[in-house]
Structure formats: structure tokens, C-alpha cells
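One protein chain is absent from this view; the other protein chains keep their places.
Chain naming follows the written order as A and B, and within any one chain the residues start at number 1.
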Amino acid sequence: MSKSFKAGVAYYPEQWDKTLWKDDAIRMKKSGIEMIRIMEFAWCLIEPVEGKFDFSLFDEVVDIFSREGIKVVLGTPTATIPYWLFKKDPSCVQINSKGLPKQWGGRRSVCVNNPTFIEATIRLLNAIADHYKDNTNIIGWQLDNEIGHEGSDRCFCKNCQQKWNLWLQNKYGSIDNLNKTWGTIFWGTTYHSFDIPLPLETYGAAHNPSMLLDYSRFMSDSFVNYLNIQHDILRGKINKNQWIATDVFMPSLSNNIDIKQLTSLHDFIGLNNYPVWGDQDEPLPYYFTTLNMLYLKGLKDKPHFTVFEQFSSMQGHNCLGYLPPEKQVISWTDKAVAFGAERLFYFRWRTAPFGQEQLCYGILNNDNSDTDLLKAISNNFIEKKEVYDRIASSSSIKPKSCIAYHKDSIRILSHQYETKALYYAMNDYLQVGFEFEFTRWYAPFSIFQIPVDIKPIEDLNLSDYKIISLPFYLLCDVEFVKKLEDWVKSGGVLILSWRTGIRNKDNIAINLKLPGYFSKLAGINIDRFESLNNTKTHIKIGLFRFKVEAWADILNPVTAKVIARYSDKKKHYNGSAAISVNNSGKGKVYYIGTSLSTIGLLFLYHKIFRKEKMKPKFYGEGIESIDYLDKNNKTFKVIINNSNKNKRAFGKKLTPYSIKIKE
Amino acid sequence: MSKSFKAGVAYYPEQWDKTLWKDDAIRMKKSGIEMIRIMEFAWCLIEPVEGKFDFSLFDEVVDIFSREGIKVVLGTPTATIPYWLFKKDPSCVQINSKGLPKQWGGRRSVCVNNPTFIEATIRLLNAIADHYKDNTNIIGWQLDNEIGHEGSDRCFCKNCQQKWNLWLQNKYGSIDNLNKTWGTIFWGTTYHSFDIPLPLETYGAAHNPSMLLDYSRFMSDSFVNYLNIQHDILRGKINKNQWIATDVFMPSLSNNIDIKQLTSLHDFIGLNNYPVWGDQDEPLPYYFTTLNMLYLKGLKDKPHFTVFEQFSSMQGHNCLGYLPPEKQVISWTDKAVAFGAERLFYFRWRTAPFGQEQLCYGILNNDNSDTDLLKAISNNFIEKKEVYDRIASSSSIKPKSCIAYHKDSIRILSHQYETKALYYAMNDYLQVGFEFEFTRWYAPFSIFQIPVDIKPIEDLNLSDYKIISLPFYLLCDVEFVKKLEDWVKSGGVLILSWRTGIRNKDNIAINLKLPGYFSKLAGINIDRFESLNNTKTHIKIGLFRFKVEAWADILNPVTAKVIARYSDKKKHYNGSAAISVNNSGKGKVYYIGTSLSTIGLLFLYHKIFRKEKMKPKFYGEGIESIDYLDKNNKTFKVIINNSNKNKRAFGKKLTPYSIKIKE
Partner (left out) sequence: MSKSFKAGVAYYPEQWDKTLWKDDAIRMKKSGIEMIRIMEFAWCLIEPVEGKFDFSLFDEVVDIFSREGIKVVLGTPTATIPYWLFKKDPSCVQINSKGLPKQWGGRRSVCVNNPTFIEATIRLLNAIADHYKDNTNIIGWQLDNEIGHEGSDRCFCKNCQQKWNLWLQNKYGSIDNLNKTWGTIFWGTTYHSFDIPLPLETYGAAHNPSMLLDYSRFMSDSFVNYLNIQHDILRGKINKNQWIATDVFMPSLSNNIDIKQLTSLHDFIGLNNYPVWGDQDEPLPYYFTTLNMLYLKGLKDKPHFTVFEQFSSMQGHNCLGYLPPEKQVISWTDKAVAFGAERLFYFRWRTAPFGQEQLCYGILNNDNSDTDLLKAISNNFIEKKEVYDRIASSSSIKPKSCIAYHKDSIRILSHQYETKALYYAMNDYLQVGFEFEFTRWYAPFSIFQIPVDIKPIEDLNLSDYKIISLPFYLLCDVEFVKKLEDWVKSGGVLILSWRTGIRNKDNIAINLKLPGYFSKLAGINIDRFESLNNTKTHIKIGLFRFKVEAWADILNPVTAKVIARYSDKKKHYNGSAAISVNNSGKGKVYYIGTSLSTIGLLFLYHKIFRKEKMKPKFYGEGIESIDYLDKNNKTFKVIINNSNKNKRAFGKKLTPYSIKIKE
């Protein structure tokens, strides 16, 4: 663990005149920037001809910057390939879901299952590693760039086809086993061999959902394997002071790739943090950005992570949008550090004068003068050094609450979304309906200042927690349910959502009343439900009436107590139970059969948190907090005001976009 | 004709454990279910290896169910093909309108013009027929499944290309004839031979509309030929107690396939009836569903049809929607029977635990217990047995009104829709703007309880009717117009719509003033018109002002009397005639040059019906009725309340979603 917070920038020396480099280094140093990340996308420079390596440019950069006291992080430049590699094997580009080839020239267009690409990667990584492994100015490595982004998490090329069939054979052993698991008898698609076509987008009718689930897992494994090749080469050679990580784009929960597996061998989690990007007219909700950091942080048992790309100036490919005021940019930095960034690289030092990111602005002005933003950033580092270092050198205080998620259930919901509320296509390749719904299950913890972990269920150490919220656990493992039962009996409080427990691990519908294995634990069963899609209805909790949306489970309480009932005369299930709580041993199980809008959420969770003596605090929208234990074993709380208004929280006054420490 | 109504379910034994079968049969019997439909989609089971047949599973099913008194309907399982057939000829999949292949794995993805598929079909049908032709437990056959659904009514593969050229040669004899009929001199696309490419979707400019019309006819013929192959094999072998039909999806008017031709050799019309499906937030308008049944019933001169799939529980592939209350599900059954279903199969007995229809729920609970719905269904059969049987054994009372349609005119309007009001893309493959407009021409008959037939013009026995509504008869046959003239003179009342008579049968514009051959009969001519698209304007009928939309013909009355005039100061044709009536002999011709919204429709048709002494009754929205003559030669009226409100009609009280008989 670093003992202090370190700031850096993404730096692309190859895009600017080399006469600027030294001055850049000096200005960075002056501004509190201590690291640069370089070499991303520069494969064509370091291997201009197949097998001939030339590190002179980056050697010179490392040399110049090191002299000024700037350390260097190297990005392995595999997100785009050199022209000669494309010419050598034009079939290396991905095939999209309609069967049409992507084109060389954009990034992330090459297939990780292509043998030519893999072979070239291995040679490249060996060469880079050999060259820089003992360079003490190189402090670490970022593998590739935003793996799986921009729809690159799926491919339908011939190599994928081949590996897909092998993958299936490996997994299922016999074709009967596959047929049974997928239920191919449905629509009579029983296979006789593993020679199974990749699930190209079909026209009219859909693909077998279990095939799609396996396709998602297969693609994930392909990327994990590919990145592990890079990892293993580096790890085998580099000195132990150099770390290895990758930069994960946001949001990535509904991506085919399992980020936990992707990063399992890495020293820490790296992420890119863009609270606003492209043509957005306002930033993402602040808790959406936080949730993204907490989810990624939750993949490792460490309090800190690295932000490889932190929004500084406006960014977009073809279109721009919201211009944040400087203090909001600073606030986003504060927040990243508060939630665990021990290293943070602003994106980017200087705007590229050409190329696809001409509209991705840096922190220098066009005329190479300092922006006001750079001055603000620099002042901020001086002003907050102590705070940032203290956070970076502290350990976390384990929350008593956790929100757990299940990757395979998310995968299924990305296809069979069941309600339009779980469908939101940001563009051709990002269906992030789940991500937005998931924030609804996070928001109460955020707004009531209840510290919370976000964990995949396989990493869940039950005994750590008092409350576990487990929304959308569709594909259930009966063993895990048993563990939850024991944990509840011993005092745990479990919160379940609609659609819990509808299938087994293999995506086969459960032959029990819903919520399946959870039925007894939740003290209810469910025969009927309605998809509300984008319509709304109402529930009543006590005397108060709240809007709900997305879904309506109609609960039959068995041992559970009803907390909320539908309240809508237009619905034939008016008066039926919507939310319940069941006592089990010393614990409780809440079942929330619908999605509440904000006020309802606050009302419901306030009750829950108070009942569990979690001391919910309400300071209105915009306030977030997180607790640390410093190296002197002193606890402290970091409080952030995300809003442009003056706020009061935990007895502190917070001006707009400010941060405060409470001892 | 059956003497009694029979209920069944769609049953997929291959999807469940065989230990459940016997119990299923017993429970069905207890619930009043007397038939199962099986074997749909099971080709891979009965011909697991090319040419080797194995009927053991279905034999066992037939045996078990027969013992419990359940009769069996067999679906020919050709809507999906076995894997080995795909492997044998991977080019058997359809090519979509962009020239890209569909993929095996979904249903309806195979081309009916593919020789490998046809050959395999013939072998399969012979084998099934040989095996089950004399089995007295098999009462009938459903050919294939939802022919033409999900965009499968078009293909652009090499086999289609070849057959398309032959089809054109057959039809036109000489290429000059084709060139003249299509008017290929336009844009200089004159052909020298029948080697004419299929009309793939082009970019920018459109295809020759007459080519598209022929393409639609060609595709229809291809499907008719294919299904007739199946029919002929069965008919040649089966015993005469077994009937043959197919299940038509809804809506199918704008499908390329002419359902009348498709079903011409069948014993009766079969249809699938889903008043709500997928992500719809509410059911289709009740009269839309009724219109669909009447249109299909109108294809045969019989009062009854079969519902092969009747909505029971929620259905959807990836997304769900509206949950109907049980009594509404029962009401939809009532209505299907009321309008002519003598057999009705609920879809489906039990939910598939896997596969593409995991979200298509059955009428058992997940834990295999009876749903409340099943109980309600069962009670309903007991309670209504007498009523249902009486309807099923009655003959229809011939309505004095008819709405006639013309398939080729509908085909043209699906491409050249002329106004956005006739364009409504439900998804990539369903452009059902016509279907929704057509309900507007049906609604007045429904709401005023005027019995009405829906007939293709070629089946129209003019002398049967007092009123014929003939909307959107664009492509006119002068001989038919002459017959209509005679019929009007002898007292018929003809109702025409905007765009009547603009072309001849071959889609060549008429060189007469509009409405062309109808001009004299309607007593008007039309030089100018406006497409209102989705905007609205107004007309005045007497002192009352009504909204109109879609289109505005500007009528020049010659001998006709003006009934309505445009009333909109923003329109330069304000004050011009919009609706007219012309006396001709003892009859009358109404010309309605625009589309009225509901209140206007009611006002106008109330006048028309009263003038013709049709005794219009108005009980508000939701009430429908139909007349029968029972076997004792007693007439009776079936009245349905589609609404969730208490209603009064024909002197009867109707509770929500109820049915009543009036003697």
C-alpha cells in the first residue's frame, strides 16, 4: 500500500513535438503531478516492422521525465494493432452480431481469439518486459485499455467459432449434457455434436437464453485468458516494485466480461472515471458514479484502487455536452480519493490536435498555457495533500452492510430483461438497464450514510455483515441459500427483490413456488406478477402512498408480515401484498416485490435501518460519506458534498462541491 | 360439425419428466380438458437421424392420454428443423431483406423453397401419416405452426431467386408483357429476360411497386405450395375422421401470405388468439381481436373455427407486460367461443423450464400445483357447458352487412402506404398500419351491434347483403365494379373509402377521374387530396363538428349529395365536400373521403344504419353480440361484456367480463 496519494496524467508524447516534453515534465512537477501513463496505443511505434522493436522514443520520454522526478506507468499498447499486423491477417478484426466484419482503424476492433494477434501480443509483451523490467522509473503496468468497451465484448469470427465449440465441449463433456442443460428440446434444436454455431443475431425469433448465457461466459473467458497471457509474461519478468493492473471502463456490470475474473491476478483494481462524457447534458447521478467505484473496489479485498483516467476537461468523439465548473472537477477528484483512489491520472495532459479524440480536451489550453483548471488542480493538491495522503494510507472500516450481486443473473437479465425498466440502450452496444435499476438498491444506503460493500456473491463473507441486500438473484445456488438461512437465523437481515429465485444455477426454471429456494426463508410465495414496464402504480406502507414501477409481484404471505400493499383501484390485485418481512431465528428477511421511487425508498429503508439500529442519517441529496481507520488507529469520516448548494452533515458545514473530514 | 364444444391444451411432453404425464392427463380430464395438441417442434425427436423414425415417445403419450379419455391433435413439426438437416444443407436458412442469412436455432428460419427441406418434409410427413393415420385417438392435424410469422413471409435465398424467375415466366409468358405490366420503362429498368433479381431492400430509392406486389404474391404461392404438399400427403393417407387445419397468427392481413389460399384445402380455419402478448401494457382493443377472428372465419363458409392457441397466462420472449385478471382470461374464452370457436386449446399446460419461451407461462404453478386460473377455467367449463355446446352446435345467421377487403390492395398499401396513418411498425417485420386502420371501418358495426361478415371480395356473394363496406379497394377490377353497380341498383348500400379505385388490377393508375370506375356510381369525382399523416383536421356533418385524420379527399359532387364538409379555416379546402352519398336505382353509395375519429364514426354510421333500418343499438364501448340459429331452429343472441364495468344490453344486465344469452 502506498503511504501517500499520487497524482498523474495520461501522456501521449508521440502526439506532440518533442521540444515540449521537458517543459511538460517541469510544469507537471510544479503542479503536483508525479506520474505519467504512456505507451497506450503506441504498438506501431515500438514495433514499426514485425519483430523489430524500437523503444527509443519512450526511452527518451522516461529519461526526461525521470530527471524531473516524474515516475512512469506503461500501458501495454494492444487496444489497437499496427497496420502491418492487420495486413498480415485481415481476418483479425471482430465479426459483429450480424456477421459483418468490423474495420481496422477504430480501437478494440481485433479479436482476442485470433492466433495471429495472440502470437504478436506474446512477442510484444516479451519485448516490452525485457526492455523495461528493471527500469526503476517504471513503477507499474496498465494492461491494454478498457477491455470489452464499445461492444468489443462479443465477436463472431471463425476463431471464436472454433474456440466456442471447444469451450462447450470442455464444459459439458457430452452433448447430451449440453442439450439437457440448455433445454434444446425446446423448439427442437437438439445438437448431435459440439459443432454449434455462435449465436449471431437472428431475425424474428430469439436464441436459447442458456446458450446466450454460455456465450457471455465464453466471451468473458476469452478475454480473461487473453489478458492473463499479458499478465503472466510481465509478472514472470518484471521486478517486484512494479505493479500490474488494468483500466476498467464504466459501466461494466452488464458487459459480457466478468471483471472480477479479469482482474483476479492484478495487484489492484484500476478504473476509468468519467462522471460525464460525450453528449450528456448533465453528469450521471452522483451515486451512480459512486456505485461504480464501490462495485469495482469490491472485487478486491483492499481499501484502495487506482483511477487510470479521471475526467478533467470535456470529452467526446463526435459530440460534446455539459461543461463542469472547475470546482466540480476538483470535487470529482475529492470523491475518487475519498472512495479509495490512491493513484489518480487525469485524462489528459494536452488535447490531441488530430485523430478520433480531437474533442477530448486536456488540461492545457490550446496555446499551451495553463488552464484555470490546471491551476485549480495544482492548488488542490497543495491544499488537500494532507487529507489525500491520510486517506491513501488508511485502511477501511468494514461496513456492516453489503449489496451482493450475481454476474450470471445480470447476464440473463441483459437478454431476458422481463420489464422495459431493465432495458436501456445507451447506444448500439450498451444495454445498461440493469445498472440503472441497481442504483435504486444502492441509493438508500448512500442517502442514509450507511457504509456498504458491493460484492459478488461468491466473495461474500456473510459473518461480516448485519444487513445484506441481494437484489436480482435469479439463478440460485441452493447451497448458498442454505448459508444465507443460517446467517439469517443467527441474526442477519436479508433484503430480496422481485424475480429472486426464479431459476437454478443453470438457468432452468425452479419447480417450486417463487421465490423458489427462498420461499420458506421469506415466508411468502408468489403465483402471479405483472411487468409494469414503464408504467407506474402505487403501494401503501401504513398510511402513506408511494409510486412504484418496473414490476409488481403479488405476494402470498405464509409466515411473513405484510409491510406494503398495492393501492390502485385500476389494478385487479389492488390490496395485495407487495412488500413483506419474515422473522427467522434472530434475523429477518425483507422481500420487496416492486421498485419504489425515491420517496418510497427513503421511507421504507429508514424503517429498516432504524429497526436494525444502523443509525440512518439524512442530509438530503448530494451528501456522501465513508469511514477510514488511519495508521494511528484513529477513525475518521470523509464527507462529500456533491451538490452546488451549501449543506450541513455530521455537524459540519459543507460549501458546494466540497469535502470535509470528521474525526 | 361437432355437436359440442371441446377444450384442449398445447402440451409438450418432451419438455417435462415423463413421470408427470399420467397425472397431467388425469388433472386435465378433471378440469374439463379433452384434447391435447402435441408434436409441434419435435422433428428432432421423431427423426433423430436422417431417415430413421422413432415415434416411441409420442406413442406413449397418446397411449397414456387416450386411456384417460383425452384425444390428441398432432402438429406437423416443420416450423423448426433438426440439426442434422441444417448440417446437411446450411443454405436452407432464409436470407433476409439485406441479403444476410438468418440463423438456425430460431423458429421459422428455413426457406420453404429449399429443395432439401421440401424433400425432408415429404419423407417426414409420409412417415408420420403412415404411423398415425389409423389411430382413432388422433382426431386431427395441425400443419406446421404460424406460417409466415416473425418476418418469415419473405426470403431472398438462391432457391427463391430461381423460383421467382420461373414464377414470373409462368405468369407473364413474355418479358414484354412483364415490362408493360410493371411499367419498367419508368427509371429505365426494362428487362430483357426473366433473370430478375429478388427485390432486396435497396438504399435510397425504392423498388418498382408492381414488382413488390408480385414478390408478395410469389412468396404467398411458395408458402401455399409448401403447405399443400404437407396437406396432400396427409389427406392421401389419413382416415376420414381426422381433420386437417393450420394455426394462423395474428394479425395476418398485411402478411405476404394470402391466408385464404393457404387454408383453401383445410377442413376449417385454425387460429391463435392472443389478446395481449409480450411487453404490451394493455390488451389490444377488444374489437381488434374480434375483427381478427371474423376475418379468418370469413375465409370459409362455416360458422365455426378452431383456436389452436388461446392466451391463458402471461407470454413473452424477453419481456412481459399486462397481467389479466382471471375473469378476463375466462372472458376471452367466452368471446372466442361466442364468435365461433368449436375447439379451443389453451396455450400452454405447463411452462417450459428452459428455452426461448421460459417466460411463456402455463396454467400450472411452478410447483406443479393448480393455478387459480386453472380452477377458474375448470369451473367455467362446468358452468358454461350448455352455452358453449349450444353455440358450437348452432349455425350462424347470415348477416345482412359485410366488410369486404382486397388482399392485393392491402399488399400495395403495406409498401406505398401513402399516409403515415397506414404505417405502424410493431417491430422489424410487422408493418400493421393497415390492420389498425381497418378496425376503424369495422368499429361502427361492432358498437351498433350490427352483425357483419368480413370477406375477401372474391368470395363476396352480393345478394346476401344489404350493406357492403368496401374500404381501400385500390386495385379495381372493372367486372367486379359492374356487379356492384347492379347490386346497388337493386337496393344495395355500398360504403367506399378514400383511395378507392385509384388503379387497375395490375396496379396501373386509372386514367379516369377518381374514384375511377366508381366515379359514376358514387356520383362524385376527385382531383385533389391531402395526406394528413398524423395531423388532424375537422369536418362538419350538419351542425356537428368532428375530428378527422389520415387523409382528406376533396370531393366534387356530380350527382351525389354532400353529407360532410371540411371545417378548418387553416385548410384552403375548408368547406369542400368530404363525405357524400349518391342514389343509384334503389340503392345508395356512400363515399367517405377521410378517416373519422370515434365520435364522428358513431354519428355518421348511426345515420346510415337508421336510414337502412338496420336497428343500430348503442350500449357503449365493450359490448359485442352475435346471432346464431340452434339445432332446434331457435335463434339466440350471444352478448359479451368486454369491459370491467357493469353494463346493460339487449335488456340484459352484464357484470364485468361476462357473457349472456338472449333468446
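Just so it is clear, a contact is a pair of C-beta atoms (placed from the backbone, for glycine too) under 8 Å apart; a residue touches a chain by one contact, two chains touch by 3 or more.
These numbers come from a predicted model, not from an experiment.
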item: Among A:L166, A:L323, A:A425 or A:I599, residue touching the chain not depicted; value: A:L323
item: Touching residue (missing chain; options B:K22, B:K98 or B:R545); value: B:K98
item: Touching the absent chain when the full complex is considered, from A:G69, A:G105 or A:G173; value: A:G105
item: Touch criterion as defined above, residue of B:V49, B:L200, B:I382 or B:A425 at the omitted chain; value: B:L200
item: Option touching the unshown chain, where B:A376, B:I397, B:M426 or B:L512 are the choices; value: B:L512
item: Residues of subunit B in contact with the chain not shown; value: 98-100, 182-192, 195, 197, 199-200, 202-211, 415-420, 423, 503, 507-514, 516, 527-535, 552, 572-573
item: Subunit A, residues in touch with the chain not shown (by the definition above); value: 12, 14-15, 41-45, 48, 77, 80-84, 87, 94, 96, 100-109, 149-152, 279, 281, 314, 316-323, 325, 351-359, 365-369, 371-372, 428-429
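We adopt the following convention: only the chains that are shown with their structure count from here on.
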item: Chain centre separation in whole Å, for subunit B relative to subunit A (CA means); value: 48
